[in-house]
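Take a look at the structure set out below.
Of the protein chains in this complex, one is absent; all others appear in place.
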Amino acid sequence: MVLIPSNSFRPFDLKKEQKPVFIKKFLIDTYPISTADFAAFIAKHPQWKKENVPAIKADTGYLKNVDLSPRQNNIVMTQVSWYAARAYCAAEGKRLPTLYEWEYVATFNKWDARPQTNERILSWFGKPNAMHEGALIGSGLVSPQGVHDLHGLIWEWVDDFNSSTVTGDSRADTDSESNLFCGATTLSGSDLRNYATYMRYGMRSSLKGNYTGHNLGFRCAKEAK
Amino acid sequence: MDLKIFYSLGLAIALSVTACGVKEEKAILAHAPEVPPQLNRSGNTKVIVELETKELKGRLADGVEYTFWTFGGTVPGPMIRVREGDDVEFTLSNHPTSKMPHNIDLHAVTGPGGGAAASLTSPGHSSKFSFKAINAGLYVYHCATAPVGMHIANGMYGLILVEPKDGLSKVDKEFYVMQSEFYTKGKNGETGLQPFDMNKALDEKPDYVVFNGSVGSMTGDKALKTKVGDKVRFFVGNGGPNLVSSFHVIGEIFDHVYTEGGTEKNQKNVQTTLVPAGGSAIVEFKMDVPGNYVIVDHSIFRTFNKGALGLLKAEGEANTKIYSGKQADTVYLGEGGATQTIPAEKDKKVAAKTKEERIAEGKRIYGTTCQACHMNEGQGVPKAFPPLAKSDYLNADKKRAIKILLEGKTGAITVNKEKYDSVMPALGLSDEDIASVLTYVLNTWGNSGGEVTPGDVAGQRSAH
Partner (left out) sequence: MILTKYARGWLRLSIAIFLAVISLYCGKPKDPHADHAAMAAGQVSGASLYQFHDKFTDQNGKELMLHELSGKYVVVAMFYATCTAICPRIAAEMLRLEKNLSASQRARTRFVMISLDHERDNPAALRKFIDKMRLTDSFTLLSGKSESIREVAAALGINYKKLDNGEYSHSSLFTLLSPGGEIILQHAGLSVSVENFKAKIEP
């Protein structure tokens, strides 16, 4: 795990007049969870075997096409729901990172917005997907703090994924009288060129807790003493 | 007496079944340039529309690939046809291979986001919502997931027609054409899988402006076909994301225009009609004279240099009273007369060295530079652009051919016993490119063969 020191941070959805968010120091997994990791978890916790998980905690895509035989340990785990990811982290004495913790590391000092990096991130969105290939851990980008694969590999679950209140581009969001949202923090987007971040927020708001996806995985975090 | 009762019994059963029979139908979707058939039912019904979003790699131009985000696997997405007053039940499914969530905003929908809020769909999931088509007209639909510009720029748009209650008048042929732009990392024509270029999109400087999702989608064997005498209707859409279109069919005048896709046939005798980004138009005209009619965006550099060109063919008896043989090229070149120079492309990094390499490279250059006028089989356009296929003029003098590619050509010439008096612009091609394209043309379509080298071209260039 990598130790992330305490710091203040202006996340993407923060309005100009709002104070920055304080990120208390924490530990985050260097790499996302692999298929081998998850296979070991299921072996110890059979209630998370596909046939034992109720539909409300994982939809029919749970573990679909995932090779759980422990031959390699460098294929990233996907097709897991938020409930499954939470259970995995809890079993390790950890938790999922919060949205702000994740975004803080992923955009530390705006490393993701540097033209070359941003191009590589955007080109991941443009690459077509092969359903039967597992993506290799380590094939994504490395952050300045030494955390791998936050970009260019998969989307990742966060603990409060459902705090993202963006629906479309400008439909309900900027209208403060909108029926869909209470409160003022609907996504306005401080930097419209940072489309990659915009897409992450949009992706999270399309999810429900039991959803699974071919490009959706996770990593864990922990309090730092 | 028994027979009468038998019939009335049968009628009673038949009436009862039809009176509350299945009052819903599945919408017939059509991929451009096809249009779903005119609705032949009277009154309203519940229409089921099922649409899938899918991200896939496809051809944008010869040698150029792009990862399109699509409705229904094509750009543009399929056309939907319903009637004013219908209740539409819409299911949007996002293929599990998609990386992005998608949704749909149909401009025909009255309601928050045009359906966008209700249809945000994660990969591998489906969303359903319903709306009543309370307004007739021709409407654009598109994906409206943040960031909307990128989703539209990658190909997520199409048309939905809400027919007025009395339907539209009968015509012989209907076509679906949707213009849009593509912004790629590489320049127009640069081969390989091209990623989307955000900065070009923000600056509104596209590399490709095309009809129906790719260069050449309606040329060659994919040209639209009609007969002399046909009444034709075009449903024209503009997906944008940025540019407005000046829609024009060379050699035709629109007898009727439904401006901006509304329900009034409000203008007659229109040459060029504006189609707003995210908007539409309906145009109608009759084919009176046989020949090839070129469909363009009259912001003309988009047509010749970026791909906004399609072909409409009409076959049948000549009608010399209407068209005796006037040339169409003056329209292409605007002012006419002066020979234009088109800015040169930078030299390619890999030079063709062998005859085979020249032919292959020449074929590609022909497709991007020459095909617009000389057509994809070198057949040219009668009375406008001379043929290159089995061309006596070409084969007679290679040096002259090189000179034409270097400098352009004005003045009358005779090719295969036909007279042509057009203008060919100086294309500003490099020596390598001229050598390649000439070698290709000389070795294709029954021409005399042989090879032209960059040295031959350089020699001609310095002689002036």
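The first chain written gets the first letter, and so on, giving A and B; residue counts start at 1 in each chain.
Note that in this section contacts are C-beta pairs under 8 Å (C-beta built on N, C-alpha and C of every residue); 3 or more make two chains touch, one makes a residue touch a chain.
Owing to the predicted nature of the structure, the values given are computational and were not obtained by experimental measurement.
Within the full complex, the residue among A:Y31, A:W48 or A:W82 touching the omitted chain is A:W82. Counting the whole complex, the residues of chain B in touch with the unshown chain are 1, 4-5, 8-9, 11-13, 15-17, 19-21, 112, 117-118. Of the residues in chain A, those that touch the hidden partner chain are 18-19, 53-57, 82-83, 159-165, 179-186, 205, 208-210.
Throughout what follows, only the chains that are shown with their structure count from here on.
One simple way to say how far apart two chains are is to compare their mean CA positions; for chain A and chain B this gives 40 Å.
Chain B contributes residues 55-57, 67, 96-101, 103, 105, 112-113, 116-117, 120-125, 144-148, 150, 154, 195-196, 198, 202 to its touches with chain A in the complex. Contact residues of chain A toward chain B in the complex are 59, 61, 119, 122-131, 155, 166-172, 179-180, 187, 189, 192-193, 195, 198-199, 201-203, 205-208, 211-215.
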